[in-house]
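The block that comes next holds chain A.
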Amino acid sequence: MLRQIVLLSLFLFSTGLYGILTRRSSVGLFIAIEMMINAAIINFVAFNRFLAPSHIDGQVMGIFAMALAAAEVLVGMAILVMLFRQRKNTDIQSMNSLKH
Partner candidate 1 sequence: MGILSWLILIPFLTALAVIFTPDSKKIRWVALIGTGIHLVVTAVASWRYLELIQGNFDSKALFTQLQMTEKLPWFASLGIQYFLGVDGISMLMTILTSIIIFTGVLASWDVENRAREFYSLLLILVTGVFGVFLSFDLFLFFMFYEVAVLPMYLLIGVWGTGPKEYSAMKLTLMLMVGSALLLVGFLALYHGSGLHTFDFTQIATVRFPKEFQFWVFPTIFIGFGILGALYPFHTWSPDGHASAPTAVSMLHAGVLMKMGGYGALRIAVYLLPDGAKDWGLFFMGLTTINILYGAFGAIKQKDLKFFTAYSSVSHCGMVLFGVASLNMLGFKGAVYQMFSHGIMTGLFFSLIGMVYGRTHTRIISEMGGIAKVMPWLATCFYIGGFASLGLPGLAGFVAESHIFLGGFFGNVWSDITVMRILTILATMSIVVTAVYVLRGLGSVFLGPITDHHFDGLTDAKLTEKLCTGILVATLIFAGVFPIFMGHMIEGSLVPILNRLQASGALAAIGH
Partner candidate 2 sequence: MSFLSNFEWSQNIFYLLAGAMVFFGFFTVVTKHILRSAIYLMSVLFFSAGIYLLLGADFLAGAQVLIYIGGIIVLLVFAVMLTRSADLAEDHPPLTRKLFGAAGAITFFVVSAYLIEQSPLIIEKSLPSESASIASLGKSFVDIGASGYALPFELISILLLGVLIGGAVIARKEMRTK
């Protein structure tokens, strides 16, 4: 059972990764990031449950991860709004002014 859960979270993580690498719109990017973080939390909970059932560290980490994810999306959205106001579009590929 643990193996299947870990494989599942790995699958989620990889699809999130695919999402980051291909999405053009920044919101899509955030969606993919959320998915990857969620995969990580699944792992936390699963390992906590199977390897150290009496402890709660896994779940605590899960909660903190969720909090961080929220913070991250918030900041992301703020930047996104600023960018959108200045660039009028949210396409990541057009934002390459930091090139050589």
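Regarding candidate selection, all candidates are chains of the complex that A comes from, given by their letters.
Everything that follows uses one rule, which is that a contact is a pair of C-beta atoms (placed from the backbone, for glycine too) under 8 Å apart; a residue touches a chain by one contact, two chains touch by 3 or more; residues count from 1.
Bear in mind that the values here come from a model prediction, so they are computed numbers and not experimental data.
Engineer: Given the complex, what touches chain A, 1 or 2?
Structural biologist: My answer, from the options 1 or 2, is 2.
Engineer: Enumerate the contact residues on chain A facing candidate 2 in the complex.
Structural biologist: Contact set of chain A toward candidate 2: 1-8, 10-28, 30-32, 34-35, 38, 41-42, 45-46, 48-50, 53-60, 62-64, 66-71, 73-75, 77-82, 84, 89-91.
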